[in-house]
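Missing here is one protein chain; the remaining ones are kept as they sit in the complex.
The first chain written gets the first letter, and so on, giving A, B and C; residue counts start at 1 in each chain.
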Amino acid sequence: MAWSSDDWPEPIALSVEDARNDFPILKRKVGDGKQLIYLDNAATTQKPQQVIDAMSEYYRNNNANVHRAAHTLASEATTAYEESRLKLKHWFGATQSRLVFTSGTTEAINLAAHAWARTNLAEGDVIVLTEMEHHADIVPWQMLAKEKGVELRWTPFDLETFELDMDAFAIAVKGAKLVACVHTSNVLGVRNPIEEIIHLTHEAGAKLILDAAQAAPHDRLNFEGLGVDMLAISAHKMGGPTGIGALIINESTFQQMEPFMGGGDMIREVHLDYSTYQENEHMLEAGTPKIAEAIGWGAAIDWMAQWDIDSVHQHGLFLAQKTVAELRKIPGMKIYGRHAEGDGAVVSFLHESLHANDLASFLDARGFAIRTGHHCAQPLLRKFNIAATNRVSYWLYNTEHEVDEFISAVNEICNKYA
Amino acid sequence: MAWSSDDWPEPIALSVEDARNDFPILKRKVGDGKQLIYLDNAATTQKPQQVIDAMSEYYRNNNANVHRAAHTLASEATTAYEESRLKLKHWFGATQSRLVFTSGTTEAINLAAHAWARTNLAEGDVIVLTEMEHHADIVPWQMLAKEKGVELRWTPFDLETFELDMDAFAIAVKGAKLVACVHTSNVLGVRNPIEEIIHLTHEAGAKLILDAAQAAPHDRLNFEGLGVDMLAISAHKMGGPTGIGALIINESTFQQMEPFMGGGDMIREVHLDYSTYQENEHMLEAGTPKIAEAIGWGAAIDWMAQWDIDSVHQHGLFLAQKTVAELRKIPGMKIYGRHAEGDGAVVSFLHESLHANDLASFLDARGFAIRTGHHCAQPLLRKFNIAATNRVSYWLYNTEHEVDEFISAVNEICNKYA
Amino acid sequence: MATTEWPEKLLEIIEDFSAAFDTSERYEMLFELADDVDELPISEWTPSTKVHGCQSEAHVLACLNEDGTFHLRGAADSKLVQGLISITAIALEGLSLAEVAIFSPTYVEEMGLKEALSPSRANGFLNMFKKVQQEAALLGE
Partner (left out) sequence: MATTEWPEKLLEIIEDFSAAFDTSERYEMLFELADDVDELPISEWTPSTKVHGCQSEAHVLACLNEDGTFHLRGAADSKLVQGLISITAIALEGLSLAEVAIFSPTYVEEMGLKEALSPSRANGFLNMFKKVQQEAALLGE
């Protein structure tokens, strides 16, 4: 394969201005002509022009179905598709591991539940989760629990510090077969003590699946370095297109997997009365792959690779911390999260008397796109006895000026309506 | 919702030349400068510029995560996404039915197997298939059969006429619970007697899932008019993007379905010990949807809607019939298919002494993109005692001139190497 | 129902909204209108008053005035949603049940609010309006 990680230039410190120029949507006016200020990056990030172009160019020049083909376009498409897999493996420190393309983090976790857990767990086996999980890391395990009689154990977190109760975890993980845990919470922004979780998980002889949907945009995970067993990610939360994500799987876990969906590409031989399957990643990729999406994601990784990831992380955290400091000054405003070193650029907040939806509408009318609701983490919110929060979440193109504008809008709205 | 099917203009007869102009890739040179002649449309079609633009524009202007959001971009994205669903329902005559987005035909059939068959079929129940099925319509049922002890019955076809043995089908379907059948074979191009199959299936009290991957590009199926229960399609085979497809489901079948994958968007309430689910299509769409892909597919449908579909079909069939007539003149060449009225624009052939891969390579060197192999239909090929065929497949932009060029290249190659 | 046929009080509101400078101002007006509704206190919220398919908690109760004409009470935890209920109450106040039954919900569009409402909130509004009409129909039985 032609691509090598040497093709990535030495990363430089993030230039927000330069980065920003690559995102045409950030120039948009919304509603009655207000400048868009996009603060909903934890839901989905915007895409650099390079990613949009990579997909357009693929469709304009190289589009063909991949694998098993002996014509030029198909070769080009196959090479580009597999090259993206390789780029992702390099990016995530998983060159000795398997990377299966899925439609996103959600499908990646469902894949783990079907391809690994369904065949390797039996009645009475234990899965440890946390009360901080996104629904995508709850519902598949509930379904499995119901089907197979597997037990789910929940690790609580502290309502003041927003930190997982690691003592409780250490007890819960004893005798468990699997731990499913979010790396960085999409509501609190809290980065969990992954290293300790991995250590305790493996000490207990269990496997770990990490939900890294929110980690991937601001952290360069080292899958093999950390020793994770399975890792779920979405392209659309890190500058890539919709419709694609991945489950990264270490070799020993992969070897225990059974096929999930059946169909083209994942088979070796199909007979009327039985079939045999591929032995590499293709075993878990049934049907025509997400070809343009994989190529777009590869372009997103290329784009990301130009920036020193630490500077990206620090920039987001700085914006989040400033936001928190300013929001705290508003009477009646509560912040959910600690925003410490390592945490994500996500700030959840709720005013005691201004309805979250109303605040979001007032902000929307002023051009601010923020998210409001349960953020697909109802159990987490229920712990706080609330049904919704407002949430702003930053990515590398957000500016301090945008934060200032946001804060001044919230102040104005609270003064008027709260 | 703003869109209505009245927005589609009165369709006009296909102008191949006008259609062709919308596909930038068709102007490409391949290898050492040969004009590309793309004859691999059954694997995937090319995309009109309008589809590429619709996706780029979405990413440049409206990208946001859909549903549950109170900001302008999210509203725009949600409206566009759901509008595509509506367009597709109109196109496929399914306005009173459900349309669930999947990653393609393969995932659509797997969805039917998991969400419907797994909960509604029990040990000893019978599924009737045909020996003409694509692996995507075989392997999921084999997996289910293995798990649940369901019996699979195979409807044979005639090796001379290439037609399903409807007497055998009429017997097999007695007492069956489900029939899974390909509308148009991707190897033979044969359009099966769907109306009769539906009639016999329903007479037997069974449900029917139709694999319409190859039908959709050249036929405007009428889901409710035909009375199909479930229908599987892929966008990428009808001018739309990769990474998306759909399962259309009639209401009574939908009401018998259970969730498949778990996660965001498909839930109503998530508690630690149980969850409740959406009652509409979203129940079966876990995770961030394929937003740009749905929008691109909607644009493909808009683009298709300008052409009288019957003229599209006749054009393809004409090219296929001409190809067959010319290939038959070559000594040692065998054609697999009947190419009768209603059949797809697919021609499978095999020379008795020129290896299929070699012929494909010689053609590729001359600019022709054709497919070679088992076409994900090994049981079908095994019936003919062959492991591969060469296959050309046309879509609305292919010209008679391209057919002439193709035929003359095959003649030249056969004269030289066979 | 064409524009000219809107009840006078509703017409005034539509005109006010149309004259508004921008969506911010329209939201402000909506927020203020919330207080004008004959508010249904939380103590009277029941499963049968609840509007389903609405992102926030919204409740409506269809009543009759002494003269047998229509009167709407309602409330919501979101003030903007309560503002929409309030406008609906103003729109339908004093109409006969027959008039309520054929009333068109398009006034939100004329107020320039439809496009500002997110798809989920627009659905919430329509669900609310439909519920009001259904309850009104029940009153007439």
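Definition applied: a residue touches a chain if its C-beta (ideal position, glycine included) is under 8 Å from a C-beta of that chain, and two chains touch if they have at least 3 such contacts.
For clarity, every value in this text was computed on a predicted model and none was experimentally measured.
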Considering the complete complex, of A:71, A:134 or A:183, the missing chain is touched by A:71
Missing-chain contact, candidates B:57, B:224, B:358 or B:405, resolves to B:358
Touching residues on subunit B - with respect to the absent chain:
31-34, 355, 357-358, 361-362, 364-366, 373, 416-417
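In the analysis below, only the chains that are shown with their structure count from here on.
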Between subunit A and subunit C, tell me the centre distance in angstrom, where each centre is the average of that chain's C-alpha atoms.
40
So, in whole Å, the Cα centroid of subunit B is separated from that of subunit C by 46
Residues of subunit A that contact two or more other chains, please.
31, 357, 361, 364, 373
Which subunit C residues reach two or more other chains?
55, 121
